[in-house]
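All protein chains of the complex are present and in place, except for one that has been dropped.
Chain nomenclature is as follows: A, B, C, D and E, assigned in order of appearance, with residue numbering initiated at 1 for each chain independently.
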Amino acid sequence: MTVAIYPGSFDPITNGHLDIATRAAKLFDKLVIGIYDTPNKPILFNTEERVELVKKSVINLPNIEVEAFSGLVVDFARKIGAQTMVRGLRMSADFDREFDMAMMNKKLNPDLELVCLMANLQYQFLSSSLLKEAASLGGNINNLVPEPVAIALSKKVQNKM
Amino acid sequence: MTVAIYPGSFDPITNGHLDIATRAAKLFDKLVIGIYDTPNKPILFNTEERVELVKKSVINLPNIEVEAFSGLVVDFARKIGAQTMVRGLRMSADFDREFDMAMMNKKLNPDLELVCLMANLQYQFLSSSLLKEAASLGGNINNLVPEPVAIALSKKVQNKM
Amino acid sequence: MTVAIYPGSFDPITNGHLDIATRAAKLFDKLVIGIYDTPNKPILFNTEERVELVKKSVINLPNIEVEAFSGLVVDFARKIGAQTMVRGLRMSADFDREFDMAMMNKKLNPDLELVCLMANLQYQFLSSSLLKEAASLGGNINNLVPEPVAIALSKKVQNKM
Amino acid sequence: MTVAIYPGSFDPITNGHLDIATRAAKLFDKLVIGIYDTPNKPILFNTEERVELVKKSVINLPNIEVEAFSGLVVDFARKIGAQTMVRGLRMSADFDREFDMAMMNKKLNPDLELVCLMANLQYQFLSSSLLKEAASLGGNINNLVPEPVAIALSKKVQNKM
Amino acid sequence: MTVAIYPGSFDPITNGHLDIATRAAKLFDKLVIGIYDTPNKPILFNTEERVELVKKSVINLPNIEVEAFSGLVVDFARKIGAQTMVRGLRMSADFDREFDMAMMNKKLNPDLELVCLMANLQYQFLSSSLLKEAASLGGNINNLVPEPVAIALSKKVQNKM
Partner (left out) sequence: MTVAIYPGSFDPITNGHLDIATRAAKLFDKLVIGIYDTPNKPILFNTEERVELVKKSVINLPNIEVEAFSGLVVDFARKIGAQTMVRGLRMSADFDREFDMAMMNKKLNPDLELVCLMANLQYQFLSSSLLKEAASLGGNINNLVPEPVAIALSKKVQNKM
């Protein structure tokens, strides 16, 4: 059975993430969305919330599992038996950092294959950070995120954010 | 009457900003420099100070107004009747983030046109953050900023910065 | 009266070009689409054909004129009384060359202001060269170009291209 | 059965291409290396030679097939029943053009998934064009290409190239 | 006597830095590694520790000296009589910021020549920040840093980091 991991902070999951996950789920027998417990940046949703929002968003995709992890992503991949790691590439994302991480991960675990899917055109500009910024300022972001995320974001914003 | 907005943190305004504003003021009947009240990064000058410094710097440009704003820039543009938003492009600036913001703003308000002016050669390397770093370390930045800013920066630095 | 020039090879005009021209025509009293007579690359349509296709494509935009030119674009701009030059920016286009040309043009004519509009999301990937390649290989490019261009391209392809 | 296509000019195949093919062959049941018959650039080896050199290079990889094609890559993919297209990404390669092609292909055939593998560190700088340039000037490129290619290149160079 | 400065945070020094320093030491009579006292980012090792680790790493390179500095790098260069500043360039590093700093430094001290050496292939992906992240998560980074750094990093990690 082919198992792949799609790791990230998912703070929160966007329609861009969901599109990558949906497409990746067709390429592998099982896709595990790995939610990084302690990302190196301030987060809006805690780990439990982020797991919950991803789970609700992929509820109709039977071969996707959702799990939080801490430590090195290559170690988590080994633990769950994933031979492949999935990343979404946006034209305007930090390709440099992506490359550095890819080479570092290759060094830490040469057996884990990295597979990059290109974001679809309508999600090229969509990042979680920009999304949170827009939402916090009152922007309507409803069609950029799964419905459960839209609800959760709107609650956070009302509670001052 | 054509109205354009030139938004930013202006912490503080540099000669590069001033050059963009001067050139943009020739393209439109009125240019409003919108000073973002709560930028998503640490600031050196508070909003009142930033507004004051910009006002002093554009005192000879009659069709420029200066105003602080909070919330979405597209909402502020709507409020002041601006059909166009102006941005300066530096070769070495973060074009990726600029693009993401442009597409997000287009989504939030499809009617607001974005117009980019290229920084002149002598200002290509000039960013507010690098300027503040140089000033805080004792670098002579007098010919990189309008005179009122040079004075204000030198006071901040003496007060330890 | 504000006059702007939108120069290029337009070999052939695409919906991306048309979108930029339409938006630019709202910013200025008159927009002249300048079709470069002898671009420094192989062309598919001769100058007369390119002018004709652009004219047919902008027939409903009353303040747009179409004219071929040779020599320096800054000289052509001077001749037609344009104070401003318009360029479309694509995320994936050669921003480096755009910058070099901008600075060279500034040197040759400091009074001509360059205004860049960002391509809309759906045209970010659309270049004339990729379009011609796809069309020559039998790809359906109908919704990427104005109708007169689709017809002309299909004739060229049948005549072997 | 999952079928993927790995298209390119392969003029000639390098160790970088071979590495991508080897890794991709592990991800899919069958990998078809599609050799583009009439690339839009001058070629050193004719189609027959390029097919032959690739075949010799992948002789030990049982689930790889080699086939020349003309026309659109998305049409060739459809013909051979490939659901996925593989591309190697080099840090220093033309990511912009890669992106444009990806979006154009998506438009021409939305069902074909693009999967990008990152070139391993030792092949990051290796392009067929640079390789041919070095070989033609007498550079030792033996450990950069499969052995059959090294022999063929050396013959071409002796015959003046 | 030609004197060059190789400035940086060196938090901590990596094999990539060491490679640049070793190569630069062949180009000049004396190379001073300048360790920036108060970099504009959180640091893991204090100045004394960073100086100590660099000293231990270059112990076999007789024409290298190690010194901490504060204030502008161009002022420190002047103080130690350096005519040249050395920087390592990584493909995936922030070339934009490097360029901005180079131009700012040129403005602050036009006489200081900047010399850039390209990181060797095996160190292209290696940054201090990624290294620290990997080490803190339990990754084996022994062959990416000089031995004294490996020991020091492992102690920091055990003390929670």
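To be clear about the criterion, a residue touches a chain if its C-beta (ideal position, glycine included) is under 8 Å from a C-beta of that chain, and two chains touch if they have at least 3 such contacts.
Remember, it's a predicted structure, so these values are computed and weren't measured experimentally.
**Q** Please provide the labels of all shown chains that the missing chain touches.
**A** Among the chains that are shown, those touched by the missing chain are B, C, D, E.
**Q** Of the listed residues D:46, D:70 or D:92, which contacts the missing chain in the full complex?
**A** The missing chain is touched by D:92.
**Q** Which one touches the absent chain: E:91, E:108, E:135 or E:149?
**A** Candidates E:91, E:108, E:135 or E:149; residue touching the omitted chain: E:91.
**Q** Applying the definition given at the start, please give the residues of chain C touching the unseen chain.
**A** Here the touching residues of chain C are 40, 70-72, 74-75, 96-97, 99-104, 107-108.
**Q** What is the set of chain D residues that contact the non-displayed chain in the whole complex?
**A** 91-94, 124-127, 130, 133-134, 137-140, 144
**Q** Identify the residues of chain B touching the omitted chain, counting contacts across the whole complex.
**A** These residues touch the chain not displayed: 91-92, 121-122, 124-125.
The rule is simple: only the chains that are shown with their structure count from here on.
**Q** Among all other chains, pick the one whose mean CA position is farthest from the mean CA position of chain A.
**A** The chain farthest from chain A, judged by C-alpha centres, is C.
**Q** If I list every residue number at the interface of chain B and chain C, are over half of them used by both copies, so same, or under half, so different?
**A** same
**Q** In chain E, what residues contact two or more other chains?
**A** 91-92, 124-125
**Q** So which chains actually touch one another? I want all the pairs, not just one.
**A** Chain-chain contacts present: A-B, A-C, A-D, A-E, B-C, B-E, C-D, D-E.
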